[in-house]
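The complex appears here minus one protein chain, its other protein chains still in place.
Going in written order, the chains are labelled A, B, C, D, E, F and G, and every chain counts its residues from 1.
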Amino acid sequence: MARKAYIEIDPERCKGCGLCVNVCPQKIIKFSKEFNAKGYHPAQQIDPDEKCIGCGFCYMNCPDTCITVYRIPKE
Amino acid sequence: MARKAYIEIDPERCKGCGLCVNVCPQKIIKFSKEFNAKGYHPAQQIDPDEKCIGCGFCYMNCPDTCITVYRIPKE
Amino acid sequence: MADKTLLKGTEAMAEAALRAGCQVYFGYPITPQSELIEYMAKRMPEIGRTFLQAESEVAAVNMIYGAACTGTRVMTSTSSPGFSLMMEGVSYIAGAVLPAVFINVVRGGPGLGDIQPAQSDYFQGTKGGGHGDYRLIVLSPATIQEAVNMMFDAFDLADRYLNPVLIIADGLLGQMMEPVELPDFLMPDRMPNHDSWALRGKGTRKKHSVTSFDLDPLKLEEMNLANFEKYRKIQQKEVRYEEYLMDDAEVAFVAYGTMGRILKTTIRMAREAGIKAGMIRPITLWPFPEKPIQEAAKKVKMVMSVEMSMGQMVEDVRLAVSGKVPTPFYGRTGGVVPTPTEVFEALKREWEAIV
Amino acid sequence: MADKTLLKGTEAMAEAALRAGCQVYFGYPITPQSELIEYMAKRMPEIGRTFLQAESEVAAVNMIYGAACTGTRVMTSTSSPGFSLMMEGVSYIAGAVLPAVFINVVRGGPGLGDIQPAQSDYFQGTKGGGHGDYRLIVLSPATIQEAVNMMFDAFDLADRYLNPVLIIADGLLGQMMEPVELPDFLMPDRMPNHDSWALRGKGTRKKHSVTSFDLDPLKLEEMNLANFEKYRKIQQKEVRYEEYLMDDAEVAFVAYGTMGRILKTTIRMAREAGIKAGMIRPITLWPFPEKPIQEAAKKVKMVMSVEMSMGQMVEDVRLAVSGKVPTPFYGRTGGVVPTPTEVFEALKREWEAIV
Amino acid sequence: MNGKVAFKRPDSLTAKEFTYCPGCLHGVAHRLVAEVLDELKLTGQTIMVAPVGCSVFAYEFFDVDGTVAPHGRATAVATGIKRSLPDRVVFTYQGDGDLAAIGTAETIHTANRGEKITTIFINNAIYGMTGGQMAPTSLVGMKTTTSPYGRNADSEGYPIHVCELLQNLNGVAYLERVSLLTPKDIIAAKKGIKKAFTAQARGLGYSLIEIVSTCPTNWGLSPVESLEWAKQKMLPEFPLKVFIDKVGDVK
Amino acid sequence: MNGKVAFKRPDSLTAKEFTYCPGCLHGVAHRLVAEVLDELKLTGQTIMVAPVGCSVFAYEFFDVDGTVAPHGRATAVATGIKRSLPDRVVFTYQGDGDLAAIGTAETIHTANRGEKITTIFINNAIYGMTGGQMAPTSLVGMKTTTSPYGRNADSEGYPIHVCELLQNLNGVAYLERVSLLTPKDIIAAKKGIKKAFTAQARGLGYSLIEIVSTCPTNWGLSPVESLEWAKQKMLPEFPLKVFIDKVGDVK
Amino acid sequence: MSLSGKKYHSTIISGFGGQGVMLIGQTLTYAAMTEKLHVTWIPSYGPEMRGGTANCTVVIDEEPIGSPVIDRPTDVIAMNIPSLLKFEKCILPGGTLLLNTSVIDREPTRTDIHVYRVNAGEIAGKIGNDKVANMVILGAFCGITGVLSLESVQHAMEKKLAGKKPELLEMNVRALQAGKIAIEGQ
Partner (left out) sequence: MSLSGKKYHSTIISGFGGQGVMLIGQTLTYAAMTEKLHVTWIPSYGPEMRGGTANCTVVIDEEPIGSPVIDRPTDVIAMNIPSLLKFEKCILPGGTLLLNTSVIDREPTRTDIHVYRVNAGEIAGKIGNDKVANMVILGAFCGITGVLSLESVQHAMEKKLAGKKPELLEMNVRALQAGKIAIEGQ
């Protein structure tokens, strides 16, 4: 199964609120172990199984506009 | 037919607004020709035919609480 | 004399404001200012200007704030209790460095007071009835003609310095009629250009922001210092006053607005009685004509303040005189207008005390 | 030292107000005063007093007016923009000759400003930010202990003179903690008796009326004159100030509240550097301690005012000094608190200029 | 003649003559309130708050303790009184400019808090005292000194319906719009006022009686014409109705 | 990777990072408004009025001309702007303390005038900025720093329902209560916001979108718990609903 | 008070609300303006005036006017008894008091002033309209003081009543003239 979609999270903007983690239907967003400059553990997408469906829920729920969602066009 | 009721109008309090004149169902209130100290023609009851029924409409409508209504008890 | 018309003071000020380019007016009725708002209600639609009766003075002053943000010539008028309600908004407008014109047709206070002419809002206007370090430019006319001309000055000052301007009048000036010459309508090209900061939608330029705050006190201090630098310039350049028979004066009256006008009669009485009285009549209450009073204090024997209040401007007079000569005060309060005669009597008493 | 507790200034003032007999409190949240209203919200129900958060400062001041009409000990607290909104109501309360206590925890202004400590509402408090001829009794504490004791004084003065009393504090005093001794709760028999005028339902007596107006200016003038007669008494009897190292002083600082406290450190620095500095710290801002400053002006070489503002109280200092000695001013604005060191530097400059 | 008094000035009014214009219904409203105070025997324990408006002197006309609030703030003042003395009866008497323009926030929040006070609200669709300016309740098209071309709904909005606005607030215990245009209306108005004070006396919450009234002077009509105009123009806009009644039957 | 952008920060936001607490939905509301401005191509002609409240800096976050109104007066300020420049788009962004406590009169009268502006109203049932005091929309029993024993309906009243209050006013063109608690809600909210701005652009009158939001910091809950609490407690009190829609279908 | 003393008149016009005292004052003021004199008009105002006594003050001078408020007027026009009682005592010695005797049935007490009497109501009644009594008084006042020509007063009145019915205008003109005639010989 080819990757359908993926997201980018701006780690410096992220405040680690976890709303994206909570809302992702595929449960593929996790907190990083690292701290960002603000002192938060930013969220990051961990999607080895290419489960992201590009639904945008994470984007919609993120209060700090950290997330960009990409969809990979079918060839 | 015996007099049933009558009213007293305080001529000095009266501002000649005419609301009592207007509302009396028996049409027995008229303006006096005289001026009172305020410069108004006060209302007065002219009831030679003893038509006053003591309904109190004049009292109710008078904005300046000039009117007292009396009812004559049946013997 | 050129062609004159007969107008009530309130109406004359309203018409003059329109001729001075006032585009938008917001206000709330209150005696003895209501004829002004009523005039605006009738006249502004006729000439394509915008009139709106606000739901309160608090709303009105904030509508002023909004309109001023767009760089539009805007004004309001009210009377004492209404101006008190505007204090927060006035402080915001001053803090946000915005141009706007206010008229306070002062009435007897405090509280509900009465609706007779008074001058007991001097402190509120000149010292800042609102919170924080700011100043209003405060003007006060003595005649309707002066009031008419002052409307042009007021809008110009507001636009030049980006600062609220307050005109303090009173019920006497407001209710009075006298012949007055109305200047022509201001041409649009004489109108201010506030393109560099006004909020009008950013279009293709960078966005503009207008605020009255900075949570960093050092930055807020910078804003305040810039404002006070501006105030210093205003103090240097914009002091306005009238000297009346001061050349040979031994007593200098200081009085403003209607009181300054009434005093001219007193001064004639005094001179007939052999007391060489003159007057310095502040036209700008802020900036206060400190220097001319200082100069006068070097020549006269006494500087006497007369106000329709318990004594407010007299503090500025005393600050200027700084102990050089006696500075007696005469005033009436609560909407009582001193008559020329009673002031003359007061002058005689004070004069006898020092000669 | 007796038993002390550690409290924030805002909380200490709140607790002290309750012990001083405050029965009813109305207020609206605003930084840096919110801890006071929050303390009241928690504490008043515990001891059977009445707390209500108003929908705005305008509503709050009018609730105060209502409660004061009943002769109940009532207070509110706010910070600068909120106090501006109260100006109409304050003028009414003063005009209606009613007792009430206000606290303004002043923050940087004008406008929204910031939430840091400031003293730029001095004019508003002392000269009358509202309209009309009236005065507030204005107190300003320098330490939390003084603030605590002052609450008792404030209610007493309000009740004795039937006049609103304003306590001007600032965020520094409000947010600071220091050990403080709390006086006991006031006994009910120490409470004022306002039976002769208060509105409590007429029962079998004649009706009472409380108003702030008379449409006849001569009668309104009488009301004002009676108030000013009262003010004269207050000026005679109720001036409070602290003198600090004034005995041998060559320089008199004048500063109030937190600034007065900070200056004590500056003064120690100055004395270590050989400049004999002292201070007159006004505790009542109105009535202003004019006489002690006049007396000082006879002995010292300079009277220097320091404020957390662009210079407001300095006008009262200059009125008192009346040109006798130089009256320099040092201030910071917008919520910046001058440090002891910078004031010391300023002192040195001014001192060198005159010696 | 030896009649028995059937109707006479209520005791809760002082002897002072009203300062209202001839035919102004403020006076009728006063009388009704006073009658209710008499009947409920509340006079001695009542405190009233007069507004700024034509009825600024109302505190002199009622034989109760009273004060005058700043324009629009009567219910805030009343709240201050009631919270200080919860067992007293407190009422405000307010015009439409006072209550529904500058005093809007105080009106809504007092009602919402269910403040145990009563408001007598005189809706004459105009600012009477200051000389006939537009009120929030002025009718669309109505000419006033500040709407000289007639109130324009598009730029000045529609008349505010105070009862309709307040009817969603839980704190309100009694809410009715009445008028004083006919004897029947007057009798109904009195009943409403009595219920409103009863609601307060029983601690049920806030009560308000809106009274559709007249302003002959600023409407430019005679007192009698004013009644007619009010019937024709005001009543369709401000229909008479009980909006909230948590009181039930009152003797 | 070479995906195509499906969702990204709207252009009508500046680069500035939001100053809100982690998980605060103010940020989501901002993004939706910015997306709508982008889509309706209104950015260049829009002027915004920020309130005093947590969103005091909103004027910095939107890439439009803007100012900050005194606490509660945003719609009055917006009125001043709109009347001066009738062809611009003006919106206010206000919290519940700002709009429904101190600003009640301005809110009602702006709506009643049918002022052609749009209000984004964030209802988080608390005063966020000043540290968690009781708001007019705080729930009965809710503990806040000024209702430490829980809001008491009898003395402090019931939560104010802004939409229910405004729905009787003729001047309102679009009025809806939405939430941001689930992706579905967020999509619906955006649709509402778009209609609100469309109402303005078409000159239909006043539009207001009430957004049921959260305040994790002052509710003392985590961001995710806050969503849950809002669903459980806020939505029953503040049901989502279109109250007025004079706009019709919008593409 | 005028230093020159030439054409100076400070006049208080006082009466019941409905007697048209404001119009008398404004007409006078307008006429003075057309004669290029300095002039101020100021009313008493306020709701407490409702139904009570209203008055206004007109000051006419050849020089710029100091005080528009006058405690010692040169002339008083009293249209009713309260006005007479209130203002008689203020008139400057040698000044003028004009009484509307159709309402005032008592006599002034001062002897150091000139008193004129006009039964304005009666004269107006003869002209056919009670309401023009105020113009009768104004005509009389012009005749007494001579400060303004009847022509400019008439012109001013026409301005003020512009738009009113021609009959009414004509009656007002007749009232003015009748007033002037009425005081001739007093």
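Everything below uses one rule, namely that a residue touches a chain if its C-beta (ideal position, glycine included) is under 8 Å from a C-beta of that chain, and two chains touch if they have at least 3 such contacts.
Please read these numbers as outputs of a predicted model, since none were measured by experiment.
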- request: Tell me which residue among F:M129, F:C215 or F:I244 touches the hidden chain in the full complex.
  value: F:M129
- line: Residue list for subunit D contacting the dropped chain reads 1, 4, 6, 31-32, 114-116, 171-172, 175-179, 261-269, 272, 337, 339-342
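Criterion: only the chains that are shown with their structure count from here on.
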Message: Nearest whole angstrom, what separates the Cα centre of subunit A from the Cα centre of subunit E?
response: 60
- line: By the touch definition above, subunit E meets two or more other chains at residues 21, 56, 68, 70, 101-102, 104-105, 109, 129, 136, 155-156
Query: Can you list the subunit D residues in contact with two or more other chains?
result: 52, 55-56, 58, 81, 88, 92, 96, 111-112, 211-213, 215-216
